[in-house]
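Before I ask anything, let me first share the structure, which is written out below as structure tokens.
Removed: one protein chain of the complex. Kept in place: all other protein chains.
Each chain gets a letter, A and B, in the order it is written, and its residues are counted from 1.
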Amino acid sequence: MTDAATSPDGQGATVPGSRSPWRAAAAHLGRNRAAMAGLVTLGVLAFLAITVPALSPYPIDDIFWDAIGTGPTLAGGHPFGTDANGRDLFLRTLYAGRISLTVGLAASLVSVLVGVAWGTVSGYFGGVTDSLMMRFVDILYALPFMFFVILLMVYFGRHVVLIFVAIGMVEWLDMARIVRGETLSIKRREFVEAARAMGAPSLWIVARHVVPNVVGPVVVFATLTVPRAILFESFLSFLGLGIQEPMTSWGVLISEGATQMETQPWALVFPATFLAATLFSLNFLGDGLRDALDPRHR
Amino acid sequence: MIRRLASAVPTLFIIIAIAFFMIRLAPGGPFDRERVVPPEISANLNRVYHLDEPLPKQFVRYLGGLARGDFGPSFKYRDFTVTELIAAGFPVSLKIGLLAMAAAVLLGVGLGAWAAQRRNSAADHLVMGLAMTGIAVPNFVVAPLLSLVIGVYLNLLPVGGLGDGGVRYLLLPVISLALPQVAYIARLSRGSMLEVLNADFIRTGRAKGLTERRVVFRHALKNALTPVVSYLGPATAAIVTGSVVIEQIFAIPGLGRYFVQGALNRDYTLVMGVVVTYGTLIIMLNLAVDLLYGVLDPRVRSRE
Partner (left out) sequence: MLEESARHRPGISTRTLLILLSVVLLGVSSAHAAKNTLQRGNGAEPETLDVHKSSGVPAAGIQRDLFEGLVAEAADGSLIPGVAENWTLSDDGKVYTFRLRKNAKWSNGEPVTAHDFVFALRRGVDPAVGSGYAFILWPIANGEEITKGKVKELNRLGVEAVDAHTLKVTLKAPTPYFIGMLTHPHAYPVHPKTLERHGDKWTRAGNLVSNGAYRLTEWVPQSHIRLERNPHYWAADNVRIDAVVFHPTENTSTELKRFRSNELDITYDVPPDQIAWVEKNLAAQFHNTAYLGTYYYALNLTKAPFRDRLGLRNALAMTIDREILTGKVTKGGEIPAYAWVPPGVNRYAGATVPWKGLSKAERLARAKKLYAEAGYSRDNPLKVQILYNTSDNHKRIAIAISGMWKKALGVETELFNQEWKVYLTTRKARQFEVLRAGWIGDYNDANTFLELLKGDVGTMNPAGYANSEYDALMRKAEKETDLEVRAGLMQKAEEILLKDLPIIPIYHYTTQHLVSPRVQGWVDNVMDVHPTRFLSLAP
């Protein structure tokens, strides 16, 4: 929202005949330095998270019995130090990035899939369908969702996939509302009216015409859902309901590190820095996307 | 308005039903211990607490109690009824939650508007950088850090408990709870303030020779608040969630602690009581937010 206001571009980028709106958006995004920095940072983090654990000479749960809870040393081979069990934190922090990023992406994906389906159907069909479906969303809003997530974790153990689903199920509500709002306005546009007049089936219209046109706001909102999902997973970890050992996530590492911030600050500082860098990047990227996809700002 | 209030009742009913059956279906029961009691005794306990009845019958019994304002006895804290525990804990959580909310809105909007007027200055970047950090650092890191530095090292404020209920006991928990929300709201209000400051009616105001102070306070701020108000719903939910962590870390006798503990202890009635209380609170707050929205943005009102 911020940098866009200062950008020189005038109005009318959406005028038919000029460059495609997607190209324009990409170009606009490319000029947003904060967003690009975010994108690059995320790319680097993801690359490290994938390659470093894969190339490591030892597994992530290897214990260094002579180096339990030692601080960061390059000479000792543990640039981020080791945890209270003597496991290398450099490796674990990067491996945790895999899990945290996956949790964020997968949970956002769940929320996009459910939210878009729910929102477009509700908005397009309107009437009783709409009010029933939105009533349901209202009810879930008022259900203290943490209770819901805790019980899911209790029922099914702590399978990673379940964590994706649980967080996604919480996050899709906002998505559904936003998509419904967009759908309501798209519904009245000429091309939808035309398709309807030609007798196209409703679901086909939704899939062919409505969904592609809500992509913009959905993408923007999804980038903001990813950090929320990552933070929510860390909250679950604090409550002891997160990922199972020997897997780990930034949330797990941070909640372990937070209990020892005085004695082993490195166990907190490194994972927290990685988490913060990721969240910063995602937020900048989200802001950039919003500006780029918002016609008012072009 | 009254229609919306009335529609809250079925919503609440469905929430109660979902929560009731979900917690009952979780493995383990309130009286399970490591030391297994003789079957005769557990049969007795189950009879006393009506756990031997079929679930639907228990549900009806529970609803009957609720209608009379009776949440039932706590399964874990056996000297108290759930009503008493909620009556003791809820005001504490509410006080801290409301203070945090007030701090978040006042500081968030203040900082956001302040930064917006100094756009791209060092001050702006500093505030927004801090706001990002506030969002990116989980409160279970911020809270122990604050209590360590301010409570233990500097010895300025107590690190736990409510003591005599004075301000000094509330300060750290409220700050820890408010911080991420301050950050979100500051970002939101800075963004909307920027848009509003460039809007036509503001320029007209300036052109008419109104002082900048008057322009900002009378016109811009009011319009810039709309996105903040619509964020209050999610903010409430976030503060409720945050209170679970904060109350544990600061040993605050609020309701948030019962949320997780109650579910883990299978204290059926206590969990239900907390769910009902928070469910009602969230419904009420959402209603209030809608009302406020109408006040700030007349278009919304006319549409209703």
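What we mean here is this: a contact is a pair of C-beta atoms (placed from the backbone, for glycine too) under 8 Å apart; a residue touches a chain by one contact, two chains touch by 3 or more.
As the structure is a prediction and not an experimental result, all values here were calculated from the model.
Asker: Where does the absent chain make contact, in terms of the chains shown?
Answerer: Touch partners of the hidden chain, whole complex considered, are A, B.
Asker: Of the listed residues B:89, B:134 or B:191, which contacts the missing chain in the full complex?
Answerer: Once the missing chain is taken into account, the touching residue is B:89.
Asker: Would you indicate which residue among B:66, B:103 or B:292 is in contact with the undisplayed chain?
Answerer: B:103
Asker: Using the touch definition from the top, which of B:11, B:176, B:192 or B:248 touches the missing chain?
Answerer: Checking each option in B:11, B:176, B:192 or B:248, the one touching the absent chain turns out to be B:248.
Asker: Which positions on chain B touch the chain that was left off?
Answerer: 26-29, 31-38, 40-42, 44-45, 48, 73, 76-80, 84-85, 88-89, 102-103, 106-107, 110-111, 113-114, 117-120, 144, 147-148, 151-152, 155-164, 166-168, 171, 197-198, 203, 206, 211-217, 220, 248-251, 253-254, 257, 264-266
Asker: Can you list where chain A touches the absent chain?
Answerer: The list for chain A reads 5-6, 61-63, 65, 68, 84-87, 153-154, 157-158, 240-241, 244-246, 256, 259-260, 262-263.
Everything below uses one rule, namely that only the chains that are shown with their structure count from here on.
Asker: Cα centroid separation between chain A and chain B, in whole Å?
Answerer: About 23 Å separates the centre of chain A from that of chain B.
Asker: If we count contacts the way the header does, which residues on chain B are in touch with chain A in the complex?
Answerer: Checking each residue of chain B against chain A gives 7, 11-12, 14-15, 18-19, 22-23, 25-27, 119-120, 128, 132-133, 135-138, 140-141, 144-145, 148, 190-191, 194-195, 198, 233-234, 237, 240-241, 244-245, 259-260, 263-264, 271, 274-275, 278-279, 282-283, 286.
Asker: Can you name the residues of chain A that touch chain B in the complex?
Answerer: Within the complex, chain A contacts chain B at residues 1-2, 5-6, 135, 138-139, 141-148, 150-151, 154-155, 174, 227, 231, 234-235, 238-239, 251, 254-255, 258-259, 261-262, 268, 272, 275-276, 279-280, 283.
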